[in-house]
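Every protein chain except one is present and positioned as in the full complex.
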Amino acid sequence: MVPVLLILIPLLTGVALFAIRQEATAKSIALFSTLVSLAVMLAGMSVWNDAAHLSFNQPWIGALNSRFHFELDGMSQLLCLLTTFAFPLIIYSTWNNSYVDGNRFFGLMLLSQAGLLGVFMAMDAMLFYFFWELALIPLYFLCSRWGGEKRVQVTIKFFIYTFVGSLFMLIGLILLYFKSGGSFAWADYVKLTLSAREEMTIFILLVVAFAVKMPLFPFHTWQPDTYEQSPTAVTMILSAIMAKMGVFGLLRWLAPVVPAATYQWGDNFATLAVVGMLYASFVAIKQDDLKRLVAWSSIAHIGLMILALFAPSYSGIQGIMIQMFNHGINILGMWIVVNVIEQQFGTRKISELGGLAQKAPVLTILMLIVALANIAMPLTNAFIGEFMMFNGIWGSTATKFGMIYALAGIITIILSAVYTLRMVQNVFYGPTNERTANATDIRLNVQIALAILVVGIVLIGIYPKPILSMTTEISQQILDRMNLK
Amino acid sequence: MPINLYIFLALALFSIGVIGVLTRRNAIIIFMCIELMLNAVNLLLVAFSKMHLADSMAAGAAPTLTNGIDAQLFVFFIMVVAAAEVTVGLAIIVMMYRNIHSVDVNFLNRLKN
Amino acid sequence: MNLFFLQTAVASNTTINYLPIAIQLLFALGFVALTLGGTHLLGPSRKTSDKLENFESGIEAVGNARQPVAIKYFLVAILFVLFDVEVIFFYPYAVNFKELGWSGFLAVLMFVGFFLCGFYYIIKKGALRWED
Amino acid sequence: MNAIILSAILGVVLMFTGIFTTNKSTIRAVAVGGMLLLLLANIAELRGMQFFDINTRGMLVFSKLGLLFNSIAFGATLLYFLLSARDVLEVGENGADYFALIFFILCGVSIVSSFNSLLLLFLGIEIISIPLYILTGSDKRNLKSNEASLKYFLMGAFSTGIMLMGIVLMYGARATFSIDPTLQIANAGRDVWYTSGLMLLFISMAFKVSAAPFHFWTPDVYDGAPTVFTSFMATIVKAAVFIAFVRLFEFSYSNSGYDWRLIVSVVIAATLLIGNITAIFQQSVKRMLAYSSIAQAGFMLFALFSYNALSKEGIILYSLGYSLATIGVFAVLIKMKDYTFEGFNGLARTQPVLAATTTIFLLSLAGIPMTIGFFAKYFMLASAVKTGTYLWLVILAIICAAISVYYYFRVIQAMYFKEGAGETVAISSVFRWLLILVAGLIILFGIFPNMILNYLYF
């Protein structure tokens, strides 16, 4: 019931939006639709919080034994909440951006929302793959149509990267299909016992898709360009939600399905993650473009999650899930700020900005909280997640190098403090220049959006128990499966 | 006569045809080489037909539709199809000739660029 | 009787029956070659350039004779190829038609129907219209 | 049987329609009506209604696969008629004859989809090929068309010769033209005939489906032929030959001791690589589509590579998806004034419906989920994975699929993201709605492939 609604609302509204000519109407409808989704999601977590409402299971492709099987377990709930929460904020915070053919812009946005929600809820591999692509294609069009100058080349690169990845995943899923005796059900996959060789093949095929999506070093080369060239609203989706698809895929479709291979390859990927984190952090320090800075910082943060996954422990796994949510919120806040700045000053160069704190105090305060969350200060949400992950990595029984990984992770945190604070300092403090001299404070809608985020950040930072309890069960399940071998 | 002789002859004709198609540049000659290939096939079909008939006769079976006669029917079909092909092929070659006053296939490079 | 006409006839139709034809071919070849050779030797040979020109009613020949001719001739040749093949199909039928009886006749009637369809079509398409 | 006889009769009817009337709309109506009739008759046979009771002595076997394929081919042709019939009549003065030839081709199509004897295979292939030579050259004044036609004819006749040799050698070995796999070679000494015959057959069929390394004629021919006929050739005809190919080699796997898969896999790899990589460098959309059709042939060859239930379903879906999408793309292409990629620039602005539907067709060709093209590719890959070996081939295939995204998306990029006028000739609103219908079908079957596959079994 809830899953179907969650998918159908954005899907149908999205399609319908193509028929609406006025941009303003389209925008309102889109906002309304996303709010309805959010309401449904919240209802699913409170009123309808029972198995009958949270799962949906109907036959789909008989020849393949594939089913329409959606389920909202703890992890899905968390991510769906993130998605449904993020979309209205994105639309609301970018309310003043105007687009050519706005109706199509919002239509595609909603289609991608449907895709994302489907990915998070699908319990059938074929369905998962379907939504995986459904989320991608609208984003391709969004980036290519409304992006920056080099958008066409950049987005085709992005598209081909992810498409190749997903095709590899498809092969992996097909292999799983045959190994499980003709089933696409996740529930069957986590019961499989495969030979080491088979697990390895499937692992490699699947991990490519997820690695591209997150992105994991060295599959990340599409990401900074794409983030930079996309319209900011789309970048928000890409980084706040889309990147989580990869991590989610690892957690849902990789680690529990091929645990032995995950264990076996764990150190290699953990090393890649560490390299990527450090590399991304250093690159971020050197960035002058706000968008690129945030993009690289995103790679660094995601790297930490990957690290926690490949050096698994209970605390780590749960930390990833929470951090997925937190990072989504935090990065969304960052992007909103970037968008505001770009809209107002027409530039994203840190070197060309400065002294905003005097002119826009509200923005500065809210921004500061978001930035602190980004560097995982205690009492912010990120602190909870990252602390759990460090804890997990440090004490992981799956790897011998837990301590080293944890240390490397801490270095990244420090580095992230360096670049985030440098950015804050250069943009908000110091002397004003001719660009920023006439700066005004942010509009009400952005204030509200950021405020909501900040409230969320602080709330979770102080009282994380609800989302912790949400993910307990599924974390345990994954861990059990991984410790089987 | 042993079947091998027929096979050698047919294969020789066939090979001449193939080589002709691959090496000659005149469309008409290529076309004739193709016809040569078809006729090599016809020859072999008839030879096989007799061979299988003899085989089944030796095994004491009465001639039936499957004992070689179908090969001779096949020859008829090949003839018909060859006639149809001749018709269309010559028409095409004539059309070509009327347009470029040559039947040399080396002229067929307009589409290359 | 002989649905398998082509095969039962094998017995009375061996290679030896064709030998005389080969001999006759040799005869004819020999005759033609001898005669042509003979006249070549016997006849006088006083060649002049005028004599070796093509004869076009006394007017000087202009251009090459081998130019594209009316497409009609070509069309006739093509139609001949098609219809001749169709006619060929009647031969095995004609030889066996008593054995094939009425069912065979109906089949051939159908074939004739196709034949006539094609025939009517080419006539209507003007393939045989010479006066234009 | 319904389809074979009816299509032959309809061909004759169309021939005579052309004689008795020159009114284009009448001809069009007759053609479309005939097509509808043919489709219905075939569906009736799929449901078990035989209109003609003819003893074919086991030379034809009407399987579900064949009949279902017929339905797909006829349905696709019907759509093709509806979309492009006007353009067919534009090619030359013998409009009705072109339709007649198409009906004859369909007769060949329904023969090759149900042949059980090599004799019928040969006949079917020729009935398909010969009218195609004519259609290719139907633009008589256009040298490109002439040249394509001559090239196609010479290549086609050559491969026919090779095919015949193969058939004869196999006949010599097996004493029958039937492709019934239970009839084995009686005489062990004749194995070599059988093998070489099979090899020759394989080569000739590879010629006909334009698999590498026998593909070289395809781009030129597709490019030179009038675009309407390229559309027909590249879709329905090609799929039909594939069905024949698959049916033909059904029995090669029963002949143990010979590893077909190696040969087929090499051919597939070559086809995919050549088709995809060359397509990238094309400047004309028509030529790009020609190369892409080679690439798609590579995917269809998987049906041959992994002969199992999945590949059967796959080839059905593939022929449906590929036909629908390609017919759609070509229908749009015909309306374009400029066939280069630049000609599509900014089409989204001037003709949003055209651009949107073309996008869906191209997405389907690229194999993006939610379109039938995805399931087509999926089934092919899955069938190959199921064989348990040759994973490298599957990997290669997906890399090639990714490459194909690049050139298909070039058109999308041109339409949506580039500035230009995107000039087209006049388009009727019926045409638009039909395009939407085709696109809708692609998405519908892309979400519910079962709607087609069920017919294979029930």
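Each chain carries a letter (A, B, C and D) given by its place in the written order, and its residues are counted from 1.
Criterion: a residue touches a chain if its C-beta (ideal position, glycine included) is under 8 Å from a C-beta of that chain, and two chains touch if they have at least 3 such contacts.
Quick note on the criterion: contacts and distances are computed from a predicted model.
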{"item": "Options \"Na(+)/H(+) antiporter subunit F\", \"Probable glycine dehydrogenase (decarboxylating) subunit 1\", \"Sulfur oxidation protein SoxY\" or \"NADH-quinone oxidoreductase subunit H\": UniProt name of the undisplayed chain", "value": "\"NADH-quinone oxidoreductase subunit H\""}
{"item": "Residues of chain C (touch criterion as defined above) contacting the omitted chain", "value": "9, 12-13, 15-21, 23-25, 27-29, 31-33, 35-36, 38-40, 42-47, 51-57, 61, 64-66, 69, 73, 76-77, 80, 83-84, 87-88, 90-91, 94-98, 101-102, 105, 108-109, 112, 115-116, 119, 123, 128, 130-131"}
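Convention: only the chains that are shown with their structure count from here on.
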{"item": "Chain pair showing more contacts of the two, A-D and C-D", "value": "A-D"}
{"item": "For chain C paired with chain D, centre-to-centre distance based on mean C-alpha positions, whole Å", "value": "40"}
{"item": "Between chain B and chain D, centroid-to-centroid distance (C-alpha), Å", "value": "26"}
{"item": "Multi-chain contact sites of chain B, meaning residues that touch two or more partners", "value": "68, 84, 91"}
{"item": "Chain D residues counted as touching two or more neighbouring chains", "value": "none"}
{"item": "Interface residues, chain B side, partner chain C - complex", "value": "50, 53, 63, 68-69, 72, 76, 79-80, 83-84, 86-87, 90-91, 94, 97-98"}
{"item": "Chain A-touching residues of chain D, taken from the complex the two chains share", "value": "313, 363, 368-370, 374, 378, 381-382, 385-386, 391, 394-395, 398-399, 401-402, 405-406, 409, 413, 416-418, 448-450, 453-454"}
{"item": "Chain D contact footprint on chain A (complex, rising order)", "value": "60-63, 129-130, 132-134, 137, 141, 144-145, 151-152, 156, 159-160, 163-164, 167-168, 170-171, 174-175, 177-178, 201"}
